[in-house]
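Take a look at this one; I'll ask things after.
As you look at this complex, bear in mind that one protein chain is not there, while each of the others sits in place.
Showing chain A:
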Amino acid sequence: MFLARALEVTRRYGDKLALDQVSFDVAAGELVGLLGPNGAGKSTLVNLLTGIRRPTSGRVELFGGDPRVPAHRRELGVTPQETGLPASLRVGEVVDFVSAHYDNPLPRAELLDRFGLTDLVRRQTGGLSGGEKRRVAVALAFVGRPRMVFLDEPTTGLDVQARRLLWDGIRAFSAEGGTVVLTSHYLEEIEALARRVVVIGGGRVLADDTVGAVRGLVAVRRVSLTVREPLPELAGVSDIERDGDRLHLLTGDADQLVRDLVAYGTAFEDLEVRPTSLEEAFLALTRESAAA
């Protein structure tokens, strides 16, 4: 059963094409990462799925209905942008305001406790630090006991401890059967939480697969070595980073690269072959789509 779904959705802002025939779905219980740089179209996709905007063409569904109809948003939780909290209201008041929209909200004390906000209840949101605002924003997504949440960069700007705490909270929600859509261009966040990654760039879905597969898709390896002589011309190297004598070569075929180095008789030391991070995979993917 799909809790959220977009079918061949196109969205334009005037002349600008923000989404181009995008199809995307989220099944119950999934924890999906939506990955892309700013302006790639991921916030537009989320805005369509949460009923804020309407597609230019194509269809969006939330809990099987039109997300613009309030009844279909009863089991949805969304994080506001942390910069957008009403500055003059206190944390407790903002929670109360959001709670009033749901039939069976979490009791305020329980919610505040779960997100470590109990001490902030009397503070005006305008006076909170960036990290505190972020935690309030994430907590607001869970006020209405949702079945599905859309979290926008939930742990950006948090210190390591607060981030771990929030990750544990999101994992626990997921383990209880909750569905999570996580948007981020902060890659550690998605790697830590999501099983499935949808990469969006230039208004299109560039990849939709497991974290491992998205990495494998571009199959870029980083070959690091120390050399004291100029390198011969090597095939299949997409990028070279220099760090003094240390070179980092990015390649699609590490095995062939190493064989070539040996065949050329290059004197190298400290050879290291590593899979790339998701960030590098993602950069390669968006570069390919820009080149195409």
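In this section, a residue touches a chain if its C-beta (ideal position, glycine included) is under 8 Å from a C-beta of that chain, and two chains touch if they have at least 3 such contacts; residues count from 1.
Everything below uses one rule, namely that contacts and distances are computed from a predicted model.
K.L.:
Which protein name, taken from UniProt, belongs to the chain you can't see among "Sarcosine oxidase subunit alpha family protein", "L-lactate dehydrogenase complex protein LldF", "Protein translocase subunit SecD" or "ABC transporter permease"?
P.N.:
Answer from the UniProt record of the missing subunit chain: "ABC transporter permease".
K.L.:
Per the definition of touch given earlier, which of A:R59, A:H101 or A:R259 contacts the omitted chain?
P.N.:
A:H101
K.L.:
Which residue from A:R73, A:R135 or A:R196 sits in contact with the chain not drawn here?
P.N.:
Residue touching the chain left out of view: A:R73.
K.L.:
Which residue among A:D66, A:E93 or A:D253 touches the omitted chain?
P.N.:
A:E93
K.L.:
What residue numbers in chain A mark contact with the hidden partner chain?
P.N.:
Output for chain A: 13-14, 43, 47, 50-54, 70-71, 73-74, 76, 78-81, 83-86, 88-89, 93, 96-98, 100-102, 124, 140, 144.
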